[in-house]
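Every protein chain but one is kept in place in this view of the complex.
The block that comes next holds subunit A.
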Amino acid sequence: MAKSENELTWKDIEIGAAVIEPGSAAAYRTGDWRSQRPTYDFSRCLKCGICFVFCPEGCIGQNQKGFFEANPYYCKGCGICAYECPTRVIVMREEEEK
């Protein structure tokens, strides 16, 4: 996409608001919807990947050290990963908390 959604002016809109280039939901910043975010204490992590399996957004991947972590661009803060984590690595915190 040449411009992101919030840069497009009305003059950039195609006739009838048609979409003329291929794309996917990959461009949607679902992380904007979040009110809570997952925080991690990796000292207890087993790298079991259960959070990865259960994430409905498919936004969890392994970081460089092999720990599973959500991508904040897509994570909408549902908390399923925190609920499923067997060793309580993940704690959901309010977005405005540090």
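Just so it is clear, a contact is a pair of C-beta atoms (placed from the backbone, for glycine too) under 8 Å apart; a residue touches a chain by one contact, two chains touch by 3 or more; residues count from 1.
Note that in this section contacts and distances are computed from a predicted model.
Novice: Considering only the chain that is not displayed, what protein name does its UniProt record carry among "Transketolase C-terminal domain-containing protein", "Aromatic-ring-hydroxylating dioxygenase subunit beta", "Electron transfer flavoprotein-ubiquinone oxidoreductase" or "non-specific protein-tyrosine kinase"?
Specialist: "Transketolase C-terminal domain-containing protein"
Novice: Kindly note down the residues of subunit A that lie in touch with the hidden chain.
Specialist: Counting over the whole complex, subunit A touches the hidden chain at residues 5-6, 8-20, 22.
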